[in-house]
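This report refers to the structure that appears directly beneath it.
Every protein chain but one is kept in place in this view of the complex.
Let's look at subunit A:
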Amino acid sequence: MTDVSFDVVVVGAGRAGVAAAYKLADEGFEVALVERAKQPGMKNVTGGVLYGSILDDLVPEFPEEAPLERHVVEHNIKLLHGDAEVSIGYRDLELREEPNYTLMLGKFDRWFVDRAVDQGVTFLSETAVRDVTQEESRAVVHTDREDGDIACDVVIGADGVNTTVGRKTGIQRTMRNEDMALSVKKVIDVGRETIDQRFNLDSDEGAAYIYTGFPEGAPTIGYFIYTFDEYISVGAVGGLETLRWLGDEGYGETGTPLYSLLEDFMELDTVRPYVQGDAVEEYQGILVPEHSYDTLPDRQDRRVALVGDAAGLVLNKGYTFRGLDYGIKSGLVAAEAAVKCAEDGDWDAFGRRYDTSLEDSYVLQDMKQHRHLPKFLKNERMYDAYPGIATETLRGMYSAETDASGLTWRQAYRAFRRSDAGFLDLLKDGYRGLRSL
C-alpha cells in the first residue's frame, strides 16, 4: 500500500500539465505535479510562438506578467529553389491585436509552475515517473524516488512526445518513423538592436520565418527562424523516414544528418544575413509528433488521460506549428473531465469524458479540418516543382534578359511546362491544398 495520495496526479510540468494542475487546484483539488527535471523547462524544447489567448482566462497575471519575448507582427513563408528564394511576407498592424508571442520555455515554464504552486499545486521536481497502474478504485503513479508510489483517483499524462505514461500503460501504440519528425535547433545570441535592424522590427515586435524547398525536392523538411528579446532561434525539422533515406551521407550510403542540413541551410546566401552571429548559446534536439487527425494514437484508458504532445496533439500547418496552445487546451479539457467525475463520483468515466470533450474542442476540430494537410505536405512537388515554377515565373518577370514579349501568365505557363509536374498534378494538388487549408 502507498501512503501518499492525491486526488489527481499530473505527470510532466510542460504547459499542458501545468495548465491542468493549475485549473484543478483552482477548483479545490489536491494535485501533485510530478516533473523529472531539476527545474521546470530544463528538458523542454519548442520553436517559438504561442498562438491565441488560451491562458487569459486561467491566469490573471497573463499576459502582463508572463515572461513573453516578442509580439509577433510579421510572418514569412519562403520557398527555396537553388540560388533563388520566393517569399510571401505578411505584416499587418492588425496582428498587433492578435495575442501571438514568442517565448522561451526555460523562463516560461518556471514562471507558469510558480503560478500553479501559488494556486496550491504540490510540485515534485527531480522525480521521473516510471509506470502507472490502475486498480479497481484508484490509480498508482510509480516514480523513481524511494517509496515513491503515489495513489490517486485519476492520472493526467502530460509527459511530452516520448510519453512514459502512454507507453507503459499501453495506451499509445508503438511509434514508428512515419509518425515522427526530428528537430534540431540553435539559439544564437544576436542582441536586441541587431535583431530590430536585421528583421526590421520595433523594440517588442517579433517576426517568424518558415522555409521549405531545401534540399530541392526533399519532402517534409522545413526550417524556421524566430526572434526573441536578445536571441534568435534557427532550426530544422524533418520526418524521420525522409531523413533516413534522403541523400547518401549515412553508413549505408543513404540518409543525411539533420544538423548537416541545418548547417547548409544557414550558409545559403539568402539565409546567412539573418542568422549570422558569433555565439551559439545552445543546441537542442527533440522529436515532434507528425500525425494527422486520422492517424492520432489513442489517448485514454479509464482513469488515465494523455494530453499535449503525449497525445500527439501537434499540427504542422506548413506555415505554422501548433502544439503549445493545443497542449494547454487539452490539459484544461482533462481538468474539466476530472471536475465532472468528482461531482458524480464516476471516476472510471474520466478517460472517456476527456476524450469526448476533446473531440468537441477547437484542438481536434482544427486537426479534423486539416486532416489532409500532413499528407499534402509529404507531396514532393511541393518541395521541388512548385517552388521551381514560382522562381522561373518571377525570373521571367524581373530579368532583363528574357524576351519581354510574353505576358506574365504565359511565362508562368512556360515555366510550368518545363517542370516535371503534369497538368493533372497541378489540378489535383491545387484541389488538395484548398481542401486541407
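Basically, contacts are C-beta pairs under 8 Å (C-beta built on N, C-alpha and C of every residue); 3 or more make two chains touch, one makes a residue touch a chain; residues count from 1.
Heads up, the rule we're going with is that contacts and distances are computed from a predicted model.
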{"item": "Options \"Aminotransferase\", \"Lrp/AsnC family transcriptional regulator\", \"Ferredoxin like protein\" or \"Acetolactate synthase\": UniProt name of the undisplayed chain", "value": "\"Ferredoxin like protein\""}
{"item": "Absent-chain contact - pick from A:180, A:195, A:225 or A:421", "value": "A:180"}
{"item": "Of A:258, A:271, A:389 or A:421, the residue in touch with the unshown chain", "value": "A:258"}
{"item": "Residues of subunit A (touch criterion as defined above) contacting the omitted chain", "value": "36-38, 41-46, 104-106, 108-109, 125-128, 143-145, 161-162, 164, 174-177, 179-180, 182, 184, 186-187, 231, 233, 240, 243-244, 249-252, 254-260, 263, 280-287"}
